[in-house]
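Reviewing the structure listed below.
A single protein chain has been removed from this complex, and every other one stays in its place.
Chains here go by letter, A, B and C, matching the order in which they are written, and residues are numbered from 1 within each.
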Amino acid sequence: MLGDVSTKAAHALGLPEVSDFFAKLIQRVSPKSYQQALIEVLVTQKFLENFCGDQVRFLARSFAVPGNHLGQQSNGFRWPYGPVAVIAPFNFPLEIPLLQLMGALYMGNKPVLKVDSKVCIVMEQMLRLLHECGLPVDDVDFINSDGKTMNKLLVEAKPRMTLFTGSSRVAEKLADDLSGRVKLEDAGFDWKILGPDVNEVDYVAWVCDQDAYACSGQKCSAESILFMHENWSKSSLLDKMTELAARRKLDDLTIGPVLTVTTETMLDHAKKLLQIPGSRLLFGGEALQNHSIPKIYGAIKPTAIFVPLEEILKDEHYPLVTKEIFGPFQVVTEYKDNQLPLVLDALEKMHAHLTAAVVSNDILFLQKVIGNSVNGTTYAGLRARTTGAPQNHWFGPAGDPRGAGIGTPEAIKLVWSCHREIIYDVGPMPLGWKVPAST
Amino acid sequence: MLGDVSTKAAHALGLPEVSDFFAKLIQRVSPKSYQQALIEVLVTQKFLENFCGDQVRFLARSFAVPGNHLGQQSNGFRWPYGPVAVIAPFNFPLEIPLLQLMGALYMGNKPVLKVDSKVCIVMEQMLRLLHECGLPVDDVDFINSDGKTMNKLLVEAKPRMTLFTGSSRVAEKLADDLSGRVKLEDAGFDWKILGPDVNEVDYVAWVCDQDAYACSGQKCSAESILFMHENWSKSSLLDKMTELAARRKLDDLTIGPVLTVTTETMLDHAKKLLQIPGSRLLFGGEALQNHSIPKIYGAIKPTAIFVPLEEILKDEHYPLVTKEIFGPFQVVTEYKDNQLPLVLDALEKMHAHLTAAVVSNDILFLQKVIGNSVNGTTYAGLRARTTGAPQNHWFGPAGDPRGAGIGTPEAIKLVWSCHREIIYDVGPMPLGWKVPAST
Amino acid sequence: MLGDVSTKAAHALGLPEVSDFFAKLIQRVSPKSYQQALIEVLVTQKFLENFCGDQVRFLARSFAVPGNHLGQQSNGFRWPYGPVAVIAPFNFPLEIPLLQLMGALYMGNKPVLKVDSKVCIVMEQMLRLLHECGLPVDDVDFINSDGKTMNKLLVEAKPRMTLFTGSSRVAEKLADDLSGRVKLEDAGFDWKILGPDVNEVDYVAWVCDQDAYACSGQKCSAESILFMHENWSKSSLLDKMTELAARRKLDDLTIGPVLTVTTETMLDHAKKLLQIPGSRLLFGGEALQNHSIPKIYGAIKPTAIFVPLEEILKDEHYPLVTKEIFGPFQVVTEYKDNQLPLVLDALEKMHAHLTAAVVSNDILFLQKVIGNSVNGTTYAGLRARTTGAPQNHWFGPAGDPRGAGIGTPEAIKLVWSCHREIIYDVGPMPLGWKVPAST
Partner (left out) sequence: MLGDVSTKAAHALGLPEVSDFFAKLIQRVSPKSYQQALIEVLVTQKFLENFCGDQVRFLARSFAVPGNHLGQQSNGFRWPYGPVAVIAPFNFPLEIPLLQLMGALYMGNKPVLKVDSKVCIVMEQMLRLLHECGLPVDDVDFINSDGKTMNKLLVEAKPRMTLFTGSSRVAEKLADDLSGRVKLEDAGFDWKILGPDVNEVDYVAWVCDQDAYACSGQKCSAESILFMHENWSKSSLLDKMTELAARRKLDDLTIGPVLTVTTETMLDHAKKLLQIPGSRLLFGGEALQNHSIPKIYGAIKPTAIFVPLEEILKDEHYPLVTKEIFGPFQVVTEYKDNQLPLVLDALEKMHAHLTAAVVSNDILFLQKVIGNSVNGTTYAGLRARTTGAPQNHWFGPAGDPRGAGIGTPEAIKLVWSCHREIIYDVGPMPLGWKVPAST
């Protein structure tokens, strides 16, 4: 049945008038360019295509192993939790709630869904589309409330599992309130390393620009720090990144309002970083001009600040440098050939381990960096990026048993089901069986 | 390397003098018969055999899926957490800590191990054997302490994952203290249902006796409540169970001391149950005589108390009837053909969902009960039992995202590793690629 | 890309006017009722839905296992053969060629397709639809020829793999001509066993009628012999089957022409069977009247002939009784409780092992029959059937390394790809490595 709903919804979302409607609706509540909003719709549509036909039942695939005697067989099932909750943030008003909601349904759960109230109109429309495509109205409960009310509801209703996507602060509070019955995908201070082999500078510069500044940096996968091998410093990379950042403008929302950090906070952070010895402003670092963005939101130009590696690693600077700014803001640094261990140290000390990129085609270099890091979604190779994971790449943090995933069949199974073992042991009894002694 | 350690340790444990040594060592600290202690050693040995040769590397099997263009491929790995902790209880001094410890090692973690201090001598000996078999001494930290000290250590050291096996009370505290970075296997109020088809009464009575009273009921999988279809009440089942319980004696520890509940507590619980209308004592209900078991431990005869189903379901009795007594104690009840929904209701209201047994070869009956319950390890069929899961049957609770598993490759992967996605994207760049517009 | 083609083609086939067009087109060339033709279209459509979105790439999922030293990893891929051939029969003009063709494409092969020339117009139309949905015209070669020409082409072009669905005679010739580089799905003498537990007689009778006589028995899964437990003989089963057979009529093609066996041959076969001692005609056994079916085709009423089990097993009768008649024809027999071993003997002696049904909910009975038989697609349980496997049930013979499968992801992978192992071993070299002695 859910296979049919997915088939129909995927087809509907693929119609130009429907995808256009949702892309524009996303733009009305979430500050991103039309292209970024449209990609969000398309990824959602592709996800639904992935669970057409029998693919929902294939998700519930179990396995069996022969037992110790005739008639015994152990079976490992993926089993639903039952009543569950999905809590989704503002930055992807369609993709995150829909993928998690459908995942919960595919595995047989009964979800209640809450989306950030600033953007929940998108999912409200999407639910109507799903109902139109055959989803029974009783299958999902949709709640509009502030976080406090939702927290109360969760603590009282005790869902067997709660999926939360959003800030680390709320994530930790929820983990406590729900005694750990959660899967979390919180923000990340995501890094990119450029390896010793310099190639395709235009391409790499463009990817850096997109990774750091698309959606005004308000992706949990946005590039927060860039480690360049000295060979890259000698290239035209920084010049090109500067040019690309300068192309961004408010008109088409390639740069735009920041919903959770004010202009003042961001500029203040920049100022503090620039006080570190050897730091310098690469570009940006100024408020946007000529706009009507309310003061409670932030509005700055795409910003990059260089900080020397040795300074980053100092205890007095590390927390400051690695503080996540959920806006168009990144730190850039440089390492020499023999300083790779220092870079790895810097990574090791980070708390969240969401996305990462290692831009290099040098096999041994890749092996070293990947083997010494734990980020959940790690891109490797010349074309590596931190953002833009499509529905067919698992997206989620690693290194934490509470870590969630989104997108792939494996993510759905991990987040929305648990293992249940059923051992059939039906006989026949062996001939001449006698009651043995007690043990 | 760990494959070699496992091979050697499995071989060593299989030598009669070694298995005998460990069985007797277990008996000295944990009250169980020689047979039960020996089975614990053998299950441990079989587990080690399962990870001989290349099987440890096969555990780390990853998968890959082609990407969107030449040179892109996404890879799903099982990745270790890094520093982790294992906390194991008194009732299986060898099997539980060893299986979890090796699982942690197999997946590449660095574990610290704490076993209940009453019984930790067993693992202390086992670790020496492992070192002898080639395990580097630095690979495992072994701690002897009380729970309070261990708690402090965990809160300060912040292992990325902590596996706890033990009481629900401590489990919940740990989940809070460690903000949910745990996998738990806590006690269970385990049930068995006898279906409408009566067959092999001798066998079923013997399994009931073992499930409820082996190890004096101190298994987390011990049968706590038995639902008999009325057809079974008419059989000789209860008579036979009474006879079998009467065979148990202190001499060979087929009945023995209860480490965490006193005689008084258990007899008091029996008394309260017997005040429920329609209840009656089936057998037991008395303290053991002529023994030197200290008063801080419990010592009662194998006990079964009948309580009518309708009374169990009443709000005023339900918590009392389903209170877990970690000793040789079970509740028995009966249901008529049309009362199956009441039985399912009774199951639904339970909190912990560890093991269960549905004794029937009636396919439609099995389907109904299994489809309406969520216990993690569920045996089904005429030969179903609640206890005695070998290393090749996943053992663990279901219905809780914090639930752990033990024994099988799937359990090891779930508990001791997380998903990490590495996407290779190495090019070559498409011919004529140009920098696109910002988005 | 193929995911998109499948998505579009599935959607197109789901449009009422398109599915109606194909159902009627099938009816024009293959003698079956509108319902049966429509189901063929729907199964095809569902199959295409199963490979929407990223599911084609998920089919190509590989796995990897860590090696012996840093930098070594072995990878198991599903690899295409390259140039391959698909040869499909007359009875399912759309489903069989399309499912196999798409399977070949999904795994990356370059197929040449030949469909029985009587019915190839259906696939010719379907290919045009696929091209419309984006399939490049160069991806598939479509050949219309007689078998002889095709055989010549195969022997000369030497495709790396040839999938053949059709008669056993041609299958064996192809296996020889192509030195075994084939996967085969040939006809089967399919059996059904009714177990000791009699239930839902109406339902079972209806399933028997459909299994034996739908499409006038021209399915390779059609029921050819029915073994009834004596308990079923005492029921109204045979009466009901007689009634149901009598409902079938030429008007709506619920009975119709037989393309590969003449009326004379079938009636002659019936006559021979009736000469066996104890045999009797249950129903049918007559030519259809008042029709314009050409003499080169067959046209008889649905026919069932009872032959005693003991006689079937005699060497002089066994080949006659188990000769496959690809038309509306079945043998019925009866066994007593203690004669199950004779039934299993009868099964053991059969050559082809395609579909089978064990109609019983008695677990131990099912276990015995299934454990002693090897048929590829075996239905078990009260609702068991021999025909009507949808796209999500693997369909194919077992017990032969040349056996093909159709429908599921596993079938596609088996038939259309082979294992390729790529072991990466990139270093770094261990420090201080020196050239060892020769060995």
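Here, a residue touches a chain if its C-beta (ideal position, glycine included) is under 8 Å from a C-beta of that chain, and two chains touch if they have at least 3 such contacts.
Model, not experiment: these values are computed from the prediction.
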### Message
Tell me which of C:H11, C:R181 or C:H229 is the one touching the absent chain.
### Response
C:R181
#### Entry: Among A:N75, A:N144, A:S168 or A:T262, residue touching the chain not depicted
A:N75
### Per the touch definition above, residue among C:G3, C:G166 or C:G396 touching the missing chain
C:G396
### Task
For the chain that got dropped from the picture, name the residues of chain A it touches.
54, 57-58, 60-67, 75, 361-364, 381
### Task
Go through chain C and note every residue touching the omitted chain.
33, 35-36, 39, 65, 68, 71-72, 74, 76, 79, 81-82, 160-161, 172, 175-176, 178-183, 200, 202-203, 206, 209-210, 213-214, 244, 247-248, 254, 361, 370, 374-385, 389-390, 392-396, 398-403, 405, 408, 410-411, 414, 418-427, 429, 433, 435-439
### Query
Which residue numbers on chain B touch the omitted chain?
3, 7, 10-11, 46-55, 57-58, 70-71, 363-364, 367, 371, 391-392, 409, 426-428
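Please note the rule applied: only the chains that are shown with their structure count from here on.
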### Query
How big is the gap, in whole Å, between where the Cα atoms of chain B centre and where those of chain C centre?
45
## Note on the structure
Rounded to the nearest Å, the gap between Cα centres of chain A and chain B is 34
### Query
Where does chain A touch two or more other chains at once, residue-wise?
71, 392, 426-427
